[in-house]
Structures are given as C-alpha cells and as structure tokens.
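Right, chain A next:
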Amino acid sequence: MPAEGSVVIMRAISRTTATIALAAASAVALSACGSSSGTSTGAASKTVTLVSHDSFAISKKAQANFERSSGLKLKILRSGDAGAAVNQAVLTKDNPQGDVFFGVDNTLLGKAEKAGLFTPYAAAGLAKVPAKFQLDAGQHRVTPIDYGDVCVNYDKKYFQQHHLAVPTTMDDLAKPQYKNLLVTENAATSSPGLAFLLASVAKYGDSGWQGYWKKLDANGLKVVDGWEQAYDSDFTGAAAAKGHGTRPLVVSYDTSPPAEVSDPAKTPASAAPTGIIADTCFRQVEFAGLLHGAKNAEGGKKLIDFLLNREYQAEVPDQMYMWASRGDVKAPTAWTKYVDVPADPHTLAPAVIDKNRDQWVKAWSSLVLK
Partner candidate 1 sequence: MSLLTVDDAAVTFGDAPALDHVDLTLEPGEIVSILGPSGSGKSTLLRAVAGLQPLTAGRILLDDADQASTPPHRRGVGLMFQDHALFPTRDVGGNVAFGLRMHGAPRAAAERRVAELLGLVGLPDAARRPIATLSGGEQQRVALARALAPSPRLLMLDEPLGQLDRGLRERLVQELRAVFTRLGTSVLAVTHDQGEAFALADRVVVMHDGRIAQTGTPQELWRRPADEFVARFLGFGNLVPATASGGEAETPWGPVPVPKDAADGRYLLLVRPGGVRLAAPEAASLRASVTARTFRGGPADSVTLALDPERGPALEATCRLGDAPVPGSTVAVAFDRDEVVLLPQ
Partner candidate 2 sequence: MTRRRTTVLTVLALAALPLLFLAVFFAYPVVRIVLLGLHQDGAWQWHAAWSTLADPGVRHVLWFTTWQALASTGLTLAVGLPGAYVLSRLRFPGRSLVRALVTVPFVLPTVVVGTAFLALLGSGGLLDDWFGVTLDSTPAAIVIAHVFFNYAVVVRTVGGLWSRLDPRQEEAAMVLGASRWRAWRTVTLPALAPAVAAAALMVFLFTFTSFGTVQILGGPRYATLEVEIYRQTADLLDLPAAAVLTLLQFAVVLVVLLVHGTAVRRRTSALGMVAAGQAERPPRSTGERLFLAGNLLFMAVLVVVPLAMLVLDSVRSSRGWTLAFFRALFAGGGDSTLFVPPWQAITNSLRFAVLATVVALVVGGLASVALARRGTGRVGRGLDLLLMLPLGTSAVTVGFGFLISLDRPPLDLRSSFWLVPLAQALVGIPFVVRTMLPVLRAVSDRLREAAAVLGASPWRVWREVDLPMVRRAVLVAAGFAFAVSLGEFGATVFLARPDQPTLPVAIARFLGRAGEINTGQAMAMSVILMAVSAASMLTLERLRPREPGEI
C-alpha cells in the first residue's frame, strides 16, 4: 500500500507543492488500509471498546457470552502497565480511545477523577459489592471490579533451613536478623513498589514513614526497578529463580503464593512454598469507568454490568490473579487454599494519595535511591 501511495505522491509533487493535499492523500490511503482490518468507525454502534492495561484478561467463553447477550462486538485495547494506561487515558480524555476504561486502582483514582475521565454510572450488581471497595460510592464514576493486596511474600523453605522465625510485622523487617533479606520495587515506576511505600505511610503516618525506610535501607534493603526482576530473579521462593535468588522476602501480591503452587490438586495447604506477611499488606482495588465522551455509552454500560456480573467475577482470580470485588462470588479453592486474604490491610483515601504521591515518591527516592 505505501508503494501505491508513493506513485500518487511522486506525481503530485512534480506538479504542485501543496503538501497538505499530499498528507490528506496518504492519510486516506492509510485509513483505507486500517479499515480493512475491521476498524471502521461506521461500525461503532455495533462495537464496544474497552481500554485497559496489558494485564487485563478475559476468557474466550466469557467474551463470547457477552457478545452474544449484548449483541455487541467487544474490542479490547491493551497498553502498558496500569500507570501508563491511566496516563494515556488522561492524555486522550477529549477524544477517548474507547468506551470503558478498566484498570484504574485506588492509587491512581484521584488523578483519573480530577481529570474528569469518567461519566457516572451505577452498575447493576453494585449492591453485591462490599462497601469497603466502593471508594466512589457517592458519585458512581467508577465501579470496583477486583482487588488484591500487595504484601511482603516470604520463602518458607529459607526460614526453615536457617532456623529463623518468619517476620510478622513491618517493624520486624528492619530488625538485624533480617538484614539483607528484603527486595522491593522502585516506588516511582512499579505499582507494588508504590503500594508498599503507601503501606508504610498508612502505618507510620506522615511523620514516621521516612524513619522506617531509613532503617530498612540500613538493614540491607535491595530496590530493583520492576516486579519481574524482584520476584523472578531475586526472590528465593520463586521457582522461576531456579535457586539463583538471594532474597527470601519480596514485595509482591497476596495471589503470588497460590500461583507458586504448580499442582494444586496434589499440594496440601501447608505445603505452599511461600506465604504473605499480613501486617505489610496494602490494598489495591481496581475500577472500571464509563469514559467521558464515549461513542457507544450504552454499550459501555452493558460492558461494565458484565464485568460485575457473576460469570466474569467468578473467573477474575484465574484470569487476573486478583480477587473478585463481588461479595457473593467465591474464588476457586486452588486460589484460596494457600493464602488467607488479609482482613485488615492498610489503605489510604484516593484523594490523600493523589495529593501526596509525587512528594512521597520524591522523598522516598532520595532516601533509598541515593
């Protein structure tokens, strides 16, 4: 196609220098290519577009069921991690890329709401979602779909072999017997890294959290840039590290221990190789919202309803490695068997996070990334 376009362009330029006309010509050529792959705007009313981060997952069956019951074609645009996806949504808010955005969590919610990303919509089934997840209950701009906790994970075998008690509190992590054992992620670039920082703020308050990190730093804290490296390379408890890991404590999720069990049918609950330290957990709730300026708002509402219906909620752990937000949907035992979801994790109000996040991260960086 570009080859064909070039002929047109070469001829045109020999006659005139009207570059604007050329740009238009090539634009038409390109959008013609685009539409052949099924991206026509004419079909907008028949298509509902979900914009999300690169971890959003749905089973083929659930997607087919949604498309059948709604009569809509579901198009999913995935991009980057949660932070980048939200920022892209903010950047394109005047001309949104789709109808529904999924993947804004409580650490990013303030930013998204301030930008006016969403149109209020009270989803069917919202009544079944516990109030503690409904952080925007007053206005219904966003709907909680799933949640998870960022917790310090520990390698059971390591502590057994070294005859060391497993730490149980955040304070423990700064104690000398746990020197050089913890690896966490950069709070500036990693979502679990930020969550752990927020846990410390929630626990020690504005005045105390920096002192805590100074102690952690003095106690041999290792900070890496992303979760993949911390978990897969440095954590001794991850089978993926193949024995090369050196840190038995890692900041990860409360769904990580079940994920480490490769054969749930044969593994008793006590035999999970890793566990979580409940006192260190910070709760992340992920929301979906109807994008302001959506071309297919009605379809978008149907989609949000679907994300909160029992069928999709039931597959959230398997698909997303998160817990369903609906109180009446139980996670499969393969997930619940190996971990107790913390009853009282740390939290902070989205508005508080939004107001302070940048300065907290800056202060944190200068403390531990010197």
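Observations on the model:
Note that in this section contacts are C-beta pairs under 8 Å (C-beta built on N, C-alpha and C of every residue); 3 or more make two chains touch, one makes a residue touch a chain; residues count from 1.
A quick word on the picks: all candidates are chains of the complex that A comes from, given by their letters.
In this text, all values refer to a predicted model and were calculated from it rather than measured experimentally.
By the touch criterion defined above, chain A in this complex contacts candidate 2 out of 1 or 2. Chain contact summary for the complex, chain A toward candidate 2: residues 2-3, 5-6, 9-10, 13-14, 19, 22-24, 26-28, 30-31, 33-34, 37, 39, 41, 49, 51, 54-61, 63, 75-81, 83-85, 87-88, 90-92, 95, 97-98, 111, 186, 188-189, 223-229, 231-234, 238-246, 252-253, 255-256, 259-262, 318-319, 321, 358, 365, 369-370.
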